[in-house]
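One protein chain omitted, others in place.
Chain lettering (A and B) follows the sequence in which the chains are written, and residue indices restart at 1 in each chain.
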Amino acid sequence: MKLLIITFASLIFIGFYSWFSVVFILISSCINFYFGKYLSLNKKKSVLISTVLTNTFFLFVLKYFNFSQGLNLGAANFQISSIAVALGISYYTLQNIAYLIETYNDRIKPTDNIFQYICFNAFFPKVTCGPIESPKLFLKTLGNLPIASKEDWICGIQRIGIGLFKKMVIADRIAPIVSRTYELDVPSQGFTTWIGICLFTVQLYFDFSGYIDIAMGSARLLGIRLTENFNHPFRATSISDFWRRWHITLFDWIKLYLYFPIVYYFRSYKKWSVIFGLGIVFLLSGLWHGIGLTFLTWACLHILFITYEVLTKQKRKKYAKKISSYIYTPISIFITFNLVCFSELFFRSKSMTNAFALLERTFTFSFFPKNWTIDFWAPLIGGGSQEHLFNIYCTFIIFILFIIFEKTIYQKAISKKINILVWLILFLVFFVFGIFESGEEFIYLQF
Amino acid sequence: MKSEIFETVQKIFRTVFEDDNLVLQKNLIADDVEMWDSLTHIDLITSIEEEFSIQIPFEKVILFETAGDLIEYISSVTK
Partner (left out) sequence: MIFKKIAILLILLFSILFVLEKTYTFALNQNKNIKTSYVLSNNTNADLLILGPCEPFWMINPDQLDKITNIESYNLSLSHSNFADNLLHLHLYLKNNTKPKYILLYITPESMDERYNTFNTYRFAHHLSDTLINKTVKEFDASYYKYSQIPFMPYAYYSNLINFNALQGLKHYFTNKKEPKRKNGYQPPIVQDWHYRLQNFVDLYPDQVNFNWSERREKYLKEIISLAKEKNIQLMLYESPVFEMAKPHQVNRYETLDRIQEIADQNNVPFYIFDDMEMAKDQSNFFSTLNTTVKGSVIFTDTLGHHLKNILQQSKN
């Protein structure tokens, strides 16, 4: 009964976005539900392959269709309120494929409850932007819906609060700086442009993980625990480590259904199979995010980085032992962060021309600003008045403090006991510094 | 029979992970061994396949969680 209500509510939620999304998710779920049952009884590989391909086909068609309507998934992709024609299709398609493969391999028993399956895809906290749930675990949860305890409500609400904070206080404050940099609006150069470029990754993290927090919190209110999607990615000490901390469920899916099978199939080629596997993994995840040369570049960069890491892993380990971790770790984190930001530059840029223009701006002779106010702060915030400076100082202080104390904040803010002091501070910062309305039209023209 | 397999597998582990002192245990997992990563894992599996003249299908390989699982599988297919 509860399942029905949740399923129905989820469909209504999707309906607010578009009726087409509802229709499509229903059709997709029913078809995959049926084929899950079929494949568990009939081990026909051809059927598995064709159903998987059909799911993939629809995913790309509906995303490509998006393109022809003049929307650039490249720059806008990080706006989680997806502009996809069918809401959530990128996520539930992967879940569907996972389900088909698992039932075919008898690793799970197909569900008999169609509503359970529809909910598996449409569950409103996670339909918009994940996390991508494992069929085994999530279907089991849905089959045996827990009753939300008081602890669930408390933790859930707090998690939603943190998510809102991250989005409205941090991500939204950084957003105009990033768009100004990427639109090449202001004649900034060198270090200033580079910081603007890096801030995209920061913004993306707070925006995306903020939404995920809201998703996790909402699910928790119902007593359901979803899979974590982030694990302090800015503390990653290598690119490989980064991908174990960023969009975890996507990469777990890719590892399980793409990477391992490919590498295993070509295992006789030893390390080349690993590299080939990595190539496929990143090319396809680039495609999953969007179609374009920029995503291809992003993918290739990561292939390069990880291949290097895989091939030099033992050497680097030996090297790390020789140097104190107090030096090695911060340097690794610093290098990793910059490499990630470099690749994200292509991810965010509207086009390769835009990306190269930004790079040209960055790598100039006078890299560091001569005058910090005029050459660094002012171009980033779009003005050099005291007011502008005050606003950008606040933005930087808030997000840097948050990143440093993130673990503590989570511990204290999302616990069974409500920590009054922490929440009072969070609320006050939220009210005083949160962005409720993009008063940007005013900001831009303010002198 | 099982102890022979055990000995052979231990030898392979020692070669692949470059550790002559490695002691194979049933509950050994990747985290326990310094050199166990995606590359050496491939090495490990292919070396075992070569040694025992078997082909381990993918669906079985991903179910292995410990060295013990691997050894169980080998004994079951080399009877």
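Worth a mention:
In the analysis below, a contact is a pair of C-beta atoms (placed from the backbone, for glycine too) under 8 Å apart; a residue touches a chain by one contact, two chains touch by 3 or more.
Remember, predicted model here, so these are calculated numbers, not experimental data.
The undisplayed chain touches these shown chains across the complete complex, A.
Across A:106, A:185 or A:228, the residue that sits in touch with the chain not pictured is A:185.
As for the chain not pictured, it touches chain A at residues 150, 154, 173, 185-187, 386-387, 390-391, 394, 417-418, 420, 423-424, 427-428, 431-437, 439, 441-443, 445-447.
The criterion applied here is as follows: only the chains that are shown with their structure count from here on.
The geometric centre of chain A is 36 Å away from that of chain B, both derived from CA atoms.
Of all residues in chain A, only 105, 256, 260-261, 263-265, 267-268, 270-271, 273-274, 310, 313-314, 317 touch chain B in the complex they form. Partner chain A is touched in their complex by these residues of chain B: 34-35, 37-39, 42-43, 45-46, 58-59, 61-62.
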